[in-house]
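Quick one: the structure is below, and I'll ask about it shortly.
Note that one protein chain of the assembly has been removed; the remaining protein chains are unaltered in position.
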Amino acid sequence: MTTPLDLLLFTAAATVAGAFALGRWRDIAWLTGAFYIAQLIQLTGLDLPSASHAGFTLFGQLVGWQMDGFGRFFAIITVGAAAAATAYMGGEWGERYRQAGHSLVWLHGALAINVLAMLLLLAGNDLIALFIGWELTSWASFLLMAQGGERALRAALRYVPYAMGAAMAVLGGIVLTHAFTGTLQFTELAQRVPQLENWQLALMVTLFGVGFSIKMGLLPFHLWQAPAYAEAAGAGTSFLGAISARMGLFALALLLVKFVSLTRLADLEFVSGLFDARDLIAWVAAFTIVLPTFTALKQNDARYLLAWHGIGQGGYMLLGIVIGDATGSAGGLLHVFNYATYQAALVLSVFAVLHRTGTADLNSLGGLVTRMPLTFLVMLMGIIGLAGLPPMNGFVSKWLVYRSLMIEGRPLLFLMTVIGTLGTILSVYKLIHNTFLGQLRLEHEGIREAPWSMTIPMLVLVGIGFVTGVAPGLPLQWVNDAQAALGLPVLPHTLGGVESSQGGLDMLWVVGVLFAGFGIGALLFYGVGNRSKRIHQLDNYAGGHFLSADVRYHYSDHFYAGLMHRIGPLYRGSFTRLEEAVASANDTLAALMQAWYRQRVPMLTLLVAATAGLGWMVLQ
Amino acid sequence: MIALTVALPLLAAFLLPLLPALARQFLGPLVLLAVAAFGLCLAGNALDAPSVVAIGDFRPPLGIVFYADGVAGLFVFAIAVVTLLLWPCATPNGQPDPQITRKHSLTLLMAAASCALALSGDLFNIYVFYELAAVAGYGLAAGSRTPAAQVATFRFTLLGSLGSLLALIGITLIYFRAGSLNLAHLAELAPSTLHDPLGLAGFLLILLGFGVKSELFLVNSWAPEVYATAESRVSALLAGLISKLALLAVVRLLVLVFPVPEASQLLLVLGMLGILTGELAAYRARDFRRLLAWSSIGQLGAAFVAFAIPGPAGLMAGIAVALHHLMVKPALFLLAERWGGNLAQLAGAARNSPIAAALFVLFALSLIGVPPLPGFWAKYLLLSGLAGEPAGLWWLAGLVVLTTTVVEAVYLFRIIGTLYGHQQGSVMQSRTATTGSGIFALLLVGTALSAPLLAAPLQKMATQLADTDGYVAQVISATITAPQRSGTAP
Amino acid sequence: MLTRYGSLLFATGFAFLLFSLFIALPMGEPPTLAGQAILNEAANSVGAANIVTSVVLAYRGIDTLGELSILFAAATAVGLVLGGQARAPRPSKEDGAGGFILQTGVDLLFPLLLVVGFYIILHGHLTPGGGFQGGVVLAAALVLPVLARPEESPSPAALAWVEGLAGAAFIATGLAALAYDHAFLTPLLGAGQLGDLFSAGTLPLLYLAVGLKVGAELAKLLLRLAEEGPAA
Amino acid sequence: MTALDLVILALVALLITGALAAMLLRNLLGAAVATALVSLGVSVFFVILRAPDVALTEAAVGAGLSGLLLALAARRLGLWRIEVQQSEEERQC
Partner (left out) sequence: MSEFGLVALLVGALGLIAIGIAGLVLARNLFRLVLALAVAEAGANLLLVLAGFRQGASAPIIEGGSTLHQVAMVDPIPQAMVLTAIVIGVGVQALALALAVRAREAYGSLDMDQLRARMEADIIAAAGTAPTTSQEAPSGARPLPPPLPSPARIAAEEPSS
C-alpha cells in the first residue's frame, strides 16, 4: 500500500532514473519537466502530515519519513525551481552546453538527484533520515556544482571541506543527542530536548548550528558558496541559488524552533547574561545580511554578484524566524519562497545575457535593453523584488520582517537590515545599469532577444513573483502550514496581505495605488505635452561636443567610485585569510606527520614506546 | 570442522609444490572455497551457541582450544573470500610468474594462520600463528622482487621480529604471573593475578608486538614503505586482512583478560594518534599506494578506538569498522594495481576507464561515510559508542574522528577531481583488473542494501564477543569428544 | 650522538624496568597451574616418558604444526627472494670448499650423522631430543657434503618431496583422529608401556615427520644461502 | 652462595661479554662467532635450569645451524674478504 508521500518519492526517483536512462534523447527536458510538474501537483495536494511506508530499523534506530507543512513548503519551492531550470535547459541553452563538450545527461541527472535528495531531507522524520538526506543533498549539489568546466570543478572542490565539516558537525550533534536523550525521533526530541541541561543544550546547538549554517552560508562559513554557485552551469546555478542553501535554513529552523524552542534558546546566556544564544544567532544573521551584500556590491561578474546576494538574503530569513513571533517568522519563511522566484529569474536572465553576448562581466556590457527587452523586463522585475520594493513579492516578506523587528523592539537589528537593503539597492542598480542601460557596445550591435525556451521560464518566474506580490495570501497559506508544523504562532492573512491590530498590509491596495500613480504620471506625460524624440543611442553630445561612436558615453568601470573610496578600506578579506591560514596549518601538520612516517630507525620508536609504557605501568 | 579451517590450507600449502601444474591452479581456490563454506557454517552455528573444540582431546586448561563464536566464523569466511579475490595471479605485464607456486603456498599459509588467529583460545598459540602470518607476509612483501621491496621488507622483518620478541616477553610475564596460557583460564585468574602493573605491562608488550601487524600507531612506519614497494595484492592482503586478525587477537585478550580502564585507554590513545597521523599524512601524499597506506593506518586507528570502548557497543562498532575497511581497502589496492602509483597521471582517467573511476568514487564515499553506504553505519556506531562514554578522552576521540574525516574527504575528492578533471594524464594502462574491485563493490552495495538484515546477527556476534563469562563457561566445560584414552601405563 | 646515547639509555631503562617487574615475581616458585596438571597426568594419558615431548606433540601439537609451517614459510620465502636468478656454480676449489681431508671426513661423517639424527628423532619421546634436534643433525648431514663438494648438492626436488610429504603426514596423522571421532591431532594407538620405544601412540610417528620436515627445510635454507649469487 | 652460583655468575659475565663482542667487533665474521658462542652459553644455562630438550635444541639450532647460516650468508655477502675492504663498507654503529 502506498501513501501519497511514497508516490511522491517514487516519482522523484523515477525522474532520476528517467534522466539517466533517456538522457541522450533530445527532448528529455520535456519528460523530466513533466515529472517535476507531477511532483508539484502531488505536493500541493498532499494531506498533512503524510507519512511514508518506506523505512527500516537499524541498530535500534527507527528510520522513517513523514512530511509536514514545514517540509512541504520547502519542497514546493524545490520542485518549482527544478521545473524552471529544466525548462530553461531544454532548448537552445542546453544545445549550446552540449556542443561545448559538456554532458547534458549528467546535468539533468544531477538536478533530479538533487530534488530527490532534498525531498528525502525535507521529509525526514528522525535525525538519521535527516542526515541521510543531508549527505545526499551535499554530494548531489557537489555534482551539480562540479559540472561546467575547470573553474566550476575547482570551486566545487573548495566546497568539499565545508560540506564535510558540516556533515561531521551534524553527525557529532546526532550522536550527542542520542547520548543525551536516548532517541532520534522528531516527536520525542521535541519533548525531551528542552529538558536537557544548559551545557548539553549549548553543545548540541553549537554542533548542529555550525553544521547547518555552513550549508546555509552563515557568516564565518560563507566563503565557499559564492564561487561554487556562480561557476556552476547556468540552469544549475539558478537551482542552487534558489533553494540549495535553504536546506541549511530548514534544518536550523527545525532545530532552533521545534526541538530546542526559542524560549529555551534564550536561556543559554553568555558574558554574564549580556547575550543569549538567541541574540547571538540574530546578530549573526544580521551581519550575514550586511557583509555579503556589500561584498556583492564590489563584484564585477554578474553571476558572483547574485551569488553573494544569495548569502545575504539568507540572513533576512533566519532573522525573521529567530525573532519568532507570528509576523517575523511568516516574513522569514515567505522570504524563502519569494527569494527563490526572483533569484531564479535573475540568474536565468544573467545567463541569457551570457548566452547571447558570451560574457557576464559587468564592465563589458551595456545598453542591451534595446536588443533584449524581455530579458530586461525580467531583470527589472527581479531586482525590484530583490531590493524589496512594491509591487514585487520581495517587498511583502521584507516588510513583515521589518515590522516584526519594530514590534519586538529590536532597533539595532532593524538598522542592520536597513543598511543591508541599502547595499542591495545600490548593487542591483549596478547590475541592471551596467547590463541593460546606457550605450550599446559596438560588438553587441547584432544581439537578438534570448530564445523563447529561455524567456518563458524567466517570465513565468517573475510572473509568479508579481502575482504573489499582489496577492501574498496565496503563498501565505503554505507559510501558515509551515508555522503550525513548527509550533510557531500562525499569522492570519487575507488574499492581499495580513491584518493585525498594529496595522495590516493589503498589497491589493498598495499595488492599486501604485499603478494608479503610474497611470496618472503617464497621462500627465503623454497627455499634457509629449515632447520626447527618438534618437539613436550613439547620437550623443557632451558639453556641446559630438561624441563619436568609439568614445563611450556609458561608463561602468569604477562604479560607485566615490562610495568605494569611502568604504573600500573596510574590505579586508579577513575571512579569506582565515581560510588560508587553516589550509596552510593543515598542510604543515600533514608534512610533519609524513616526516614522522619516514623515521630512520623505527625500532627506536618501538623501544621508546615500550620503555615509556612499562614505566607508566610500573609507576602506577 | 573448526580445526579443518586451519589444517586444510596448511595441507594444501605443503603439497602445492609437489602437484602437477594443472592441479596447482585449482587446489588453492578450492580449499579456500571450502574454508569459506566452513566459515559460514561456523558463524551460523555460533548464532545459536559458540562451539569449542579441544585440539587433541585434552581438557582445556592443559591443551589448546579453538573457540568458534560468531565473530570468528565471520572472520574465517571473510579471510577465505578476500584471499580468494586477492589470489596471486600473473605479473602486471601479463607474463606467467615462475615464482607463482611459492606465492600461492605463502598465501595459503597466511590464510591458515589468519583463521587460527580468529579461532585460537590460547595465548602462545596465537603468538605462533601470528608469527606464521608475519613470516608469510614478509615473504609475500618481498615477492615483487624489486630491490626497494627487499630493503623495505628487511626493515619490516626486523621491526616485526622485535615486536614479536616484546610480545613473547609479555607472554612470559603473564605466564609467570598466572601460570596458564588458556584465555578462558586466564580470564578466571585475571582479577586476582593480572589486574596489576605487572599484568598490564604484559598486555602492553603484547599490544606493541601485535600492533606491528595491525598498524598500531608508533610501530606502523613500515606500512608506507612496504605498501609502496610490494605488489598491490599483497598490500591489500596485509592491510585488509592480516591487520584485522592481529587486531582481533588483541581484542580477545582485552575483552577476556584485561577488561580494565587502563588497557582500554591505552588502545584509545594510540588509536587516536593513529587516526590523526595517518589521515594527515595521507593528505599530502602524492603517491596512490602510500596514500592508501596512510589512510589504512588511519582506519585501523579508528578500529582501535572502537574496540577500546568497553562493552558490546564498542565491539559492535569495532567489528563494523573492521569489516568495512576489510571490504574497501583491498578494493582500492586493486585499483592501485591497475592505475599505478602516480596520482598526477590519473588526470582524466575517468574517460579511459569509467567503471574503475566510478568504483573509486563509490569506495571513497563509503570511506568517508556517506549514508546509505556501510561506511556511514560503521562511523555512526563508532561515534555513538564514543558519545555514550563520559566526556573527556572519549569525546576527544570522537572529535578527532570527525575532523579527520573532513581531511579524508578533501584528499579523496581531490583524486576524484583529478579523475574527472579536464586535463589529460599521460599514460593509462587499460587492463581488465577491475573485476576483483568490482566484486568488492558489489559486496559493499549488497551490505548497504541488506544492512537492516545484517544488523541483528552482528549485534548478536558483538554480544557473544563481549560475553566473558559465557566464554569461560563454554571452554571450561568443553566436552571432550571421547572419554580419556585408556592408558595402559601402570 | 644524541640518538646513540638516548638509545643506550632507553635500552638500559627497558631492561631495568623489566628487571623490576620480574624481581617482584616468585623466582623459582612459579604458579605452574597448567604445567603441574600436565606433569600429573601426562604419563598416563599420553605415555611419553619425556613430558616435554608430550607437551610439544600432544598437548600443544598445533603449536608445533604452526612452527613447522613457519619454517616452511621461511624456506619458501627464502626461495622466493633468492630463487629464480642465474646461478653461477663455482668451481670446487676455493674458499672453504675442497681439500682431501675435509672430503674424506665428510664421507665418513655422513652415514654417522644420519644414524645419529634418526636415533635422536625416534627416541624423542623417551630422552631429551626429538624431531627438531634430530632434524638439525639430518640437515647437517645433507649439507656438509655440499660444503666439501659444491657440485654434488642433493636434488632440490627430492628435498621438496620430503618436506611436503612429511608436513602432509603430520597433518594426516592429526586428521586421522577425526575418523575415530576424536578432535584434531589427538594421539592415537594407545599410550603403550611407559619408557618403551614403541609407546606413546602416534607421537614417535609425528616426531619422525617433524624431523624429516625440519631436516629438509633447514637443508634447503642452507643450500640456498650456500649458492653463490651472481654478484657476491 | 654455592659453587653453582659462581659458575652461573662466571657464565653470565661471559655471555654479556660475548653479546657485547657480537655488537662491537669490527670483524663481522668474528661477531657471528660471538653470537654462536652466546647461544652455546645460553644452552649451558638451559642444562642448569633442568631443560635438557631446550639445551639440545639451542645448541644444535642456535649455535650450530644458525652459526652455519650466518657463516654462509657472510660468505655470500663477501664478508670473508680481508679487513681493508670491510672497514670501508662497514662503518657500523
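Brief remarks follow.
We call the chains A, B, C and D, going by the order they appear; numbering starts again at 1 in every chain.
Just so we're on the same page, a residue touches a chain if its C-beta (ideal position, glycine included) is under 8 Å from a C-beta of that chain, and two chains touch if they have at least 3 such contacts.
Remember, it's a predicted structure, so these values are computed and weren't measured experimentally.
Looking at the complex as a whole, the chain kept out of the display touches A, B, C, D.
If you put the hidden chain back, the residue from C:Phe132, C:Phe170 or C:Phe184 that touches it is C:Phe132.
Of the options B:Val52, B:Leu181 or B:Val219, the residue whose C-beta touches the omitted chain is B:Leu181. Considering the whole complex, the residue from A:Ala38, A:Val79, A:Leu157 or A:Leu405 that touches the absent chain is A:Leu157. Contact between chain B and the unshown chain involves residues 124, 128, 131, 135, 138-139, 142, 146-148, 150-155, 157-158, 161-162, 165, 168-169, 171-172, 175-176, 181, 225, 228-229, 284, 286-290, 340-345, 414, 417-418, 489-490.
Residue-level contact of chain A with the missing chain is found at 154-155, 157-158, 161, 223, 226-227, 295, 298-301, 304, 571, 573, 575-576, 579-580, 583-584, 587-588, 591-592, 594-595, 598, 600-601, 603-604, 607. If you put the missing chain back, the residues of chain C touching it would be 3-4, 7-8, 10-12, 14-15, 18-19, 22-23, 27-30, 32, 34-36, 38-40, 42-44, 49-52, 54-56, 59-60, 63-64, 66-67, 70-71, 73-75, 77-78, 81-82, 127-128, 132, 193-195, 214, 218, 221, 224-225, 229-232.
Please note the rule applied: only the chains that are shown with their structure count from here on.
More C-beta pairs touch across the B-C interface than across any other pair of chains. Greatest Cα centroid separation from chain D: this falls to A. Our note on geometry: chain C versus chain D, Cα centroid distance of 20 Å, whole angstroms.
Computed centre separation for the pair chain A/chain B is 46 angstrom, with centres defined by C-alpha atoms.
Chain geometry summary: the mean Cα position of chain A and that of chain C are 75 Å apart.
Of all residues in chain D, none touches 2 or more other chains. Among all residues of chain B, those that touch two or more other chains are 197-198, 201. Taken as a graph of touching chains, this assembly fits none of the simple shapes: it is neither a line, a ring, a star nor a complete graph. The residues of chain B lying in touch with chain A in their complex are 155, 158-159, 162-163, 166, 197-198, 200-201, 204-205, 208, 212, 218-224, 262, 266, 276-278, 280-281, 283-285, 294, 316, 365, 368-372, 376-377, 379-381, 383-384, 386-388, 398-399, 402-403, 405-407, 409-410, 413-414, 417, 420-422, 451-452, 455, 459. Of all residues in chain B, only 3-4, 6-7, 10-11, 13-18, 53-58, 61-64, 98-99, 102-103, 105-106, 109, 112-113, 116, 124-125, 128-129, 131-132, 135-136, 138-140, 142-143, 145, 150, 169, 173, 176-182, 185, 189, 193, 197-198, 201, 480-482, 484-490 touch chain C in the complex they form. By the touch criterion given at the top, residues 4, 50, 52-53, 95-96, 128-130, 132-133, 136-137, 139-140, 143, 218, 221-222, 225-229, 232 of chain C touch chain D in their complex.
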